Each structure stands twice: as C-alpha cells, then as structure tokens.
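What you see is the complex with one protein chain gone and the rest in place.
Labels run A, B and C following the written order; every chain starts at residue 1.
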Amino acid sequence: MRHRLALDLAALPLHGKSWSSITWWGTLAFMLIEGTGFALVIAIYLYLANIASEWPIAAPPPDLGPGTLLTVVLLVSLVPNFLVLRWADRSDVTKVRIALLVMIVFGIVPLGLRAFEFPALHTRWDSNAYGSITWILLGLHTTHLITDLIDTIVLAALMFTRHGHYKRRIGDVQDNGLYWYFVVATWLPIYAILYWGPRL
Amino acid sequence: MSEARAEAGDRTETLDRDLPPALLEQRLAVTWGTLAGFWGWLTTVDHKLIGRRYLVTAFVFLLLGGVLAMMMRLQLARPENRLLGADFYDQVFTMHGANMMFLFAVPVMEAVGVYLVPLMIGTRNIAFPRLNAFSYWMYLVGGLMLWTAFALDMGPDIGWFAYVPLSGPQFGYGKRSDIWAQMITFTEVAALAVAVEIVVTVFKQRAPGMSLDRIPLFVWAMLVTSFLVIMAMPAIMVASTSLILDRLVGTHFFNPAEGGDVLLWQHLFWFFGHPEVYIIFLPAVGMTSTIVTTFARRAIFGYVPLVLALIATGILAFGLWVHHMFATGLPRLGESFFTASSMAIAVPSGIQIFCWIATLWLGRPVLAVPLLFILAFFATFVLGGLTGVMVASVPLDTQVHDTYFVVAHFHYVLIGGAVFPLLGAIYYWFPKITGRMMSERLGRSAVGLLFVGFNLTFFPMHLLGLAGMPRRVYTYPAEMGWGGGNLFVSASAVILAAGFLVFFIDAIRSARHGAPAGDNPWDAATLEWATPSPPPSYNFAFLPVVTCANPLWDERDALPVATGLRVERRELLVTSAAEARPEARESSPRNSIWPLLSAIATSVMLIWSIFSPWAVVWGSIPIGIALIGWFWPKGTPEDDA
Amino acid sequence: MTRTLALALLSVAVLAGCKREERSLRMAPPVAAKLDDVRLMPNQIGGAPPYVLAALGQPYEGNAYQLGLGKTLYTWFNCDGCHAQGGGGSGPALIDGWWRYGSDPASIYVTIRNGRPNGMPAFGDKLTPEQTWQLTGYVRTMGAEQASTAAPSRNDDLQSRPSENRAPAATSPPARVAW
Partner (left out) sequence: MRLRWTSAVLSPLGCAGCVGWQSAMDPQGPQAEHLHRLIWLFTGVAAVIWLLVMLSLALAIWRRRDRSDEPVVPTNAARERRSAVVVFMAVGATVGVIAGLTLASYLATRQVSEASAEPLKIRVQGYQWWWQVSYLDPAAARQITTANEIHIPVGRPVNIELAAADVIHSFWVPNLAGKMDLIPGRDNRLEFTVARPGQYRGQCAEFCGLQHAHMALLVMAESEADFETWQNAQLAPSAAPDSDERRSGRQIVTGKACGACHTVRGTEAAGTIGPDLTHVASRAYIAAGVLPTTRGSLAAWVADPQTIKPGNNMPMVPLTADELRAVSAYLSALK
C-alpha cells in the first residue's frame, strides 16, 4: 500500500544499552524462568518437610562450614561484579578485562567449596526424600555456577580479541554481570532453607 | 581504535531513504534473505520460514493424533472388543493426549505467534531469531523421539498426566515413562524459548507509536500466553526431571515409604497442567478478537476490558490446579477455595464473549469462512465453559471426574475453544502466508462437517459419563448398556474426521492453485496486511509508524512510515516498552547453522540421559562447544557495532 | 519435508525392530510347556536352557516387563525372607557374584524349581515355568556387574540398596551410611 515518510531514525545509535538492549531483556526473561524453577524446588522442599514426621529425615542438620563460607565468597564477589558493570558502562575495555579475570576466580572458588557442601549434608540423594530434595537444590544451583563460570571465561577470552572493542561486547559483559547477581540472589534463600531450615 | 572502526562503519552506511524503491527492496532482500537449497533450509532464522515449518509440523502431528483417536473409537465401538489389546490401547490413548497437548496444541499456537507477532507489530524479525530456529529443532526431535518409541512398541502407556506410582520406578516397567518425561523436556525447552522471544519482541520491537493501547489483541493474547508458559512450564520440567531421577538414580520424591509423596506429582503436574489449558485457549481468544473485528467491519468493542480479561485469566489460571484433584481427599476448606477460584474464571471468559457479541451486534457481520468458524466456536466453547463450571464444583465433580463427561467437557473447550478459532485463523491468514486464498466453498463444507461431526461425537459423551462410563478403559462389558452410545459416537467421529480431511485437502490444494490474494484481501486493519503476501524476508521495506489502534482503516490513503535504517546489515528498531518511542537501530542476527548443531548436541544428551546419568556430564561438553560456536562473533556487520 | 523425514525415521526404527519393551501377556500353552525342558549336568550345576528361549528372543534377559514381573514375584514369594535384599541372611547373598549352584540361567532356574540342599525350598509347585524364568531373569540382574537397561528400578518401599538398574550392586555403598 502507499505510504508517507513520517519519522527519521538516522540519528539513533546502532546499539542499545541495558533498557534498550534486546539481550538485556532476554536475560531478564531467562532469570524469570529459572527463578520460577528455583521457587518450585524450594516449594517442594517445604512441602516434603511439612508432611514428614521428622526433618531432616534420618540425618543431622547439614554442617554450616562450607555453605556459609561459600555464601560469604558470593557476597564478596558482588563488589568486583559491580565494578565490571560500572567500567563496562564507561566502556573502559582494559579495566573490564582485568575485572573479568577476577570474576573467573570468583567463579571457580565457590565450585571448590560446593564440592565440600554435598558431603556436609550427611545424606545421599537416594537415602530418602530429604536427601533427594537437598541434593537437587544444591545441584540445580551448582549448574548455574558452572554455566556462569563458562560464560565468564568465554567472555573474557572474547574481550582479549579484537571483538572486545565493539559496544556490543559491553552489552554482553553487562548481561553476564546481571546474571551473576541473579546467581547470588537465588543462592541466599537456598542457603537459608538448606542450612537453617532444619535448625528451626 | 574502536572509535575508528565505528566511524568507518558509519561512513560506509547506506540508508534506506537514499535508494530508489526497487533497488532498496533488492538490497534488503540480499541482506535479510535465506540461502536457496537445503543449506539455506537448515540455517535460516527467518521467523516466517520457521513459523511456517512449526505450523506444518504441528498439523502433521494433529493428523497423526487424529488417526490415534479413530483407532480408539474403533476399539470402543462395541463392548468387549478385542481389536486393540489393553497394552496397545493404553499406549494409543497416552500418545493421543501427549501428542495433542505437547506436539500439536501448544506448538501450533506458538507457530502462529512466531509467524504473525513480528508482522503485526511492524518489525523485521522476531527477537533471538537463532533461539527460534533452535526451538523448532528441539520440538521436531522431541516429536520424532516420541513417535519412534511408539513405533517400537515403547510408547508411553501411563496417560498424558503420567501419575505416579503407575509411571514410577516400580510399576512403570522399561523406558516408556522416561520417553514421556524426556519428550516433555524437549517440547518445554522449545516452548520456553518461543515464549521468551515473543515477550521480548512485543516489549522492545513494536513499531514506533504502537503504545500499549494500540497493540493488536492477538499480540496481547500471545504476550499473556508467553508469560503463562514462562511461569507454568518450569513446574512440569521439575516434575518430569524428578520422575526420571526417581526411576534412574533412585531418588525418593514420590516414594511414601521414604518421605516422598504421591500427591506431590499431581500438584506439580496440574500447577502446569491447568495453565496449559489457557496457554492453548488464550491465543484462540486473540484470533477470535481479530477475526471478529475484521468481519464485523468495525473496531472491537471493549478493547480495554478484553485486555484486562486476558490478564485476569492468566493470573487466575494459577489458582485452580487443585480442581483436578477433588477426588484425592484433600481438606474440605481448600477444596471450597478452589471451587470458588475455578468458577471465578468464568467471569473474564464472560466478558470476552459479551464484548465479541457486542462487536458483532454493532457491526455489519460478513459471514465468510473465518467468521463461520468463530460462530461454531461460540456454540461449542460456551457449552464447554458451562460444563467447566459443573466440574469446578467439588461434590458434582466427584460424580463426573474421570468419566466420559470430563472427556466431553475438555474436548468442547479444546476443540471448540481452541481448534475452531485456529482453523478460522488459518483460513484468515492463509492468504498472507501463501499469497493464495483458500476455497470459500470447501471452507463452508469443512465448517459444517466439523461442527456437526464434533457435536454428534462429543455431546453423547456427557451422557455416557453420567451413565457411569469411566475414562481410559480399553473396553466395557456389554451389560453396561454403553454399547449403543459408543457406537453412535464412533460413527459420528467419522463425520468429524471427514471435516478435518476437507480442511487438509483445501489447504494443500490452495497452497498451489488458490486464487492470488493480494496484500489485504479481507480489508483488515492490522499491520501484517500492510506488506505483500507472502511477506518479503525483511517484512517491511519501511517500518510502519502507528498512530491509532486500526492503522490500515484509519490511515487508508497512505500509511505513515519511518526511514533512516541501514540496508547492508540486518537492522531493526528497538522502542521503549510502554510508549514504543524509538531507542536504537539494533542489528538482528544472520542465518546460522549453530542452532541446529546445538539442538543436535542437546538432543543426544537428553536421549542418552534416559539410559545413564553420566550422559548429563559427558553430553554437556558438545553442547558447551556448540553454544560457544553459536555466540562467538563471526565478524559480520551485525556482530561488529 | 517433516512428514517424509518422520516416516523415514519411523520405518528405519521399525526395521531395526528391537522389541525390548514388548509385553507378551499370554504365552501359548505348548510354548510355555517347552520352557521347562532344562538339561543340567549330572552334578546339577550348569546346563543348557530350553531352546525355546532363543526362539522367543531371550525375553528373560532383555525384556524390562518380564524382569519387572520377576521382581514382583521376588517380593510376593518372600525371597527376602532368606536372601534379605540379595544381601543374604539365612540364605546366601545373591549380589556378591558367588553362586554355590551355578550362576547360569539353567542352574538358577533349577535351583528355584527343585530347591537345593541346605534350605533352599522347591518352588516348582508354586510357580509356573514362565514365572520361574521371570524370577530367574530378575535374580540374574541383582548381582550383575553391568546394569542392563532393562533391569528394574527401585521399589516404592524402604531404601535398602541401589536398585538393579544401578549395578554393580555389590560395590555400591549401602545407601543409609552417611558420608
């Protein structure tokens, strides 16, 4: 059909940041999906605890050590993550590169601690429903730690190539940082319910 | 250095307005086009090609599911029939349910959304087009896996709801239940991907000026549906995963002896399963609103109430899963609450019905085939909704639950409420998709056969149910006196099948020999009709600018459009979520083989993990590699900016 | 396109024709009778299973349904009474890989049918040959070194040991031991 020119977009930037970035909204949407998943698994934990005569079933409450330490590490990691986002916002590629390397370290350390968390539960996935739900809860969060670590590593590598100079990469860095906030945020309720739930 | 590159980019930029129309379309076609041949077929990320692929696949599954239905009717046509054995019948009815819900109903609605939403909101491609390609491959593999298993006598035999313990480690012998559970994973991954794409597309890629109150109702419906998918599907994925874990590595989620619970499964399943019904129904509401508007020849009556009704339905949908569990002996108080909420959902449905009738009342109805399907929808869906109110009542439900009354009820809701509008939508948008009209004559006979056949088939099932006939029985004793009713139903099913046959024949015939359609054969009001049929790879040479709710009606003489997009990279417009104010000229990914490779890697892992938990570890490595290949920049103008 | 692809895949799969999930609910009496011709060595240990098993495609080794029924019979006929979860009690263990009277199907079949010295009662008058073979097949999955994909999963009762589809059972740690 016939048309008339009503609007000129030539002045617009070639790439949108945060609110104006499509991937930023995509990340948000995936957080909503995974957040729902976490919420459901926590709901299952409460449901099972609610119908059980004893809780935890046939096991002492999990040791606080590794889990608490991991929580601290994750909270500390928020600082470099914040810096990544800020420097990315200023498109300071050099600083972003360094901060990403730091974030890799903050991705590996929790995984190491996680290896000690499973034994600290004093139960197995196949011992009883308590064992099953606790292992699944930890496992589910572990997969998020792993995926975000890999994502950070790939991104860091990318930042050291010529591609690191494009604004689009800045967006990727911001999405990755946003996702790390999510990984930490989801851990806190899990930590509370997993380690302090049985102690109430 | 980065600045230098950016400037260089800017210097070589060619703007659409600098080119004569013919050349512009040529250049855009080069930038946005799909390679010819098989390779192009594998690598395309064009939402129209993928949407069409989704549609065709879904309708193939509808055909297969229909064959299963006819087999069941053949078996039930007479008492103590030994045509299909018990074991085979169980597989057949499970396949019918699972296939229709997970491989037809949900995907077909998403397919229509994937095809139409970007066109209706005036953008050039869906958000995350590669994810879109990936989701189709996942859906395809999931479907093929289920049907292959069925062909191997390994089809699930546990009902589409797969209640434990029957589907659990002790009584679900072999891998049949795992096939079901993993098919869920495939289809839900696909569904979630599409949901994310649609949400982001609707939020960020609307044509400039398309503020919230100017979004076409079908797009609103797909938006709400996508949120339902995002909130509901995780429940079934958690459920099916824990089922596989119970069966494969011996967890105890559903084992009462070790602190698990059998009803936990039903809670999880129906927390997904009820919203599922609205995931299928709400897009149909959108289609109905669109068709009613066009064929009543006037703006929809009560746009805002209709949008609010959509949202209200979406929210209420999560408050009534327990009405599938009224016979499980849950506490009375809880049950009364769920009765109230289940009945409350009749109010938004009422609002929708009344607004549509008002639109027709105030308009000048044109009884073309799409509207005829909508009239068929009214008659059947209202009845289905009313029987829905009946099953929402706890005491009444204890009599009809798990009987043929319920079979009748949900077929009235799903076929009457979703499939009739869907077929109407196919007749309505077929010209846009193929550039050719479907046959009005065949269309009318299809509506007639479907409507008559449907009611003759399913209405008697209400009575059979009240007469005590339970669901999912592979046969029944002669002395129960259900023989006559069932024979009648089976005979009527032939009429229904004939109706679908006429539809398929018409669709296949018209795709080749239908009358050429032109841009806007129905003189409709929404943006998808502002571009040629079928639309070019870039959808719009100039992105439309929206000034009102029914642009093609209120801007008859000339549609306002925007300029200033570059042609040598795939460029589309990002606008603000509420007002749709232009924010950036964003690039959209090019065609790629990586989505297919990632889908293959993921499929290998998922199917392997039916047999060994280690598949999750080793199988994830190729997935990781494929994803890195997917996201690593290729130095195209789209990546570099 | 999709349709042809689907059909192609289906036909290939059908030609492959693996029947591990087939559920034969009724065995023709003459065939069922043949299930009983087991020939053992003079010392009653080791021997040849009936030919008909091969003709049937070894249903009691690879068919999940038959093995599942075997597990049900194991519970119903209270084998745990003596062989406690295969771990052994008044009767010998069934998962440690040691077989006093032979580990081959024929020997186990005869063991169940005729009984053995030192306490193993004869079930020949309680179980049909078909059932005895189902039980034999299941018992062989209990101590298997490598789990067959057809092996049964856990029961919905108290967890005692990793189920047969998670073999080798003998080497898996008992579940209730806290780490």
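Definition applied: contacts are C-beta pairs under 8 Å (C-beta built on N, C-alpha and C of every residue); 3 or more make two chains touch, one makes a residue touch a chain.
Everything numeric in this text was worked out from a predicted model, so none of it was measured.
Enquirer: What are the shown chains that the omitted chain is in contact with?
Expert: The omitted chain makes contact with B, C across the full complex.
Enquirer: Of B:34, B:211, B:399 or B:547, which one is in contact with the hidden chain?
Expert: Looking across B:34, B:211, B:399 or B:547, the contact with the absent chain belongs to B:399.
Enquirer: Specify the residue from the set B:484, B:613 or B:635 that touches the hidden chain.
Expert: B:484
Enquirer: Of B:315, B:389 or B:452, which sits in contact with the chain we cannot see?
Expert: Result: among the candidates, B:389 touches the missing chain.
Enquirer: Out of B:67, B:212 or B:362, point to the residue that touches the absent chain in the complete complex.
Expert: Answering carefully, the residue with contact to the hidden chain is B:362.
Enquirer: Where does subunit C touch the missing chain, residue by residue?
Expert: 23, 25-27, 29, 32-33, 72, 76-77, 125-128, 130-131, 156
Enquirer: Spell out, residue by residue, where the missing chain touches subunit B.
Expert: Residues of subunit B in touch with the missing chain: 85-87, 90, 159, 163, 165-166, 171, 256-257, 261-263, 296-299, 301-302, 305, 327-329, 332, 335-336, 339-340, 343-344, 346-347, 350-351, 353-355, 357-358, 360-365, 367, 375, 378-379, 382-383, 386-387, 389-390, 392-403, 460, 463-464, 466-477, 480-485, 487-488, 523, 525, 550, 553, 556.
Basically, only the chains that are shown with their structure count from here on.
Enquirer: With contacts counted as defined, which of the two, B-C or A-C, has more C-beta pairs across the interface?
Expert: B-C
Enquirer: Distance between subunit B and subunit C based on Cα centroids, please, to the nearest Å.
Expert: 44
Enquirer: Quick check: how many Å separate the C-alpha centres of subunit A and subunit C?
Expert: 46
Enquirer: Going by the touch rule set out above, which residues of subunit B reach two or more other chains?
Expert: 249-250, 252, 255, 258
Enquirer: At least two partner chains per residue is the criterion; list those residues in subunit A.
Expert: 126-128
Enquirer: Sort out for me which residues of subunit A touch subunit C in the complex.
Expert: Residues of subunit A touching subunit C: 58-59, 118-119, 121-124, 126-128.
Enquirer: Touching residues of subunit C toward subunit B in the complex: what are they?
Expert: My answer: residues 1-3, 5-6, 9-10, 13-14, 16-23, 25, 64-65, 67-68, 149-150, 152-159, 162-163, 165-166, 175.
Enquirer: Spell out the part of subunit B that touches subunit C in their complex, as residue ranges.
Expert: Checking each residue of subunit B against subunit C gives 41, 53, 56-57, 60, 85-87, 140, 143-144, 147-148, 151-154, 165, 168-170, 173-176, 246-250, 252, 254-258, 611.
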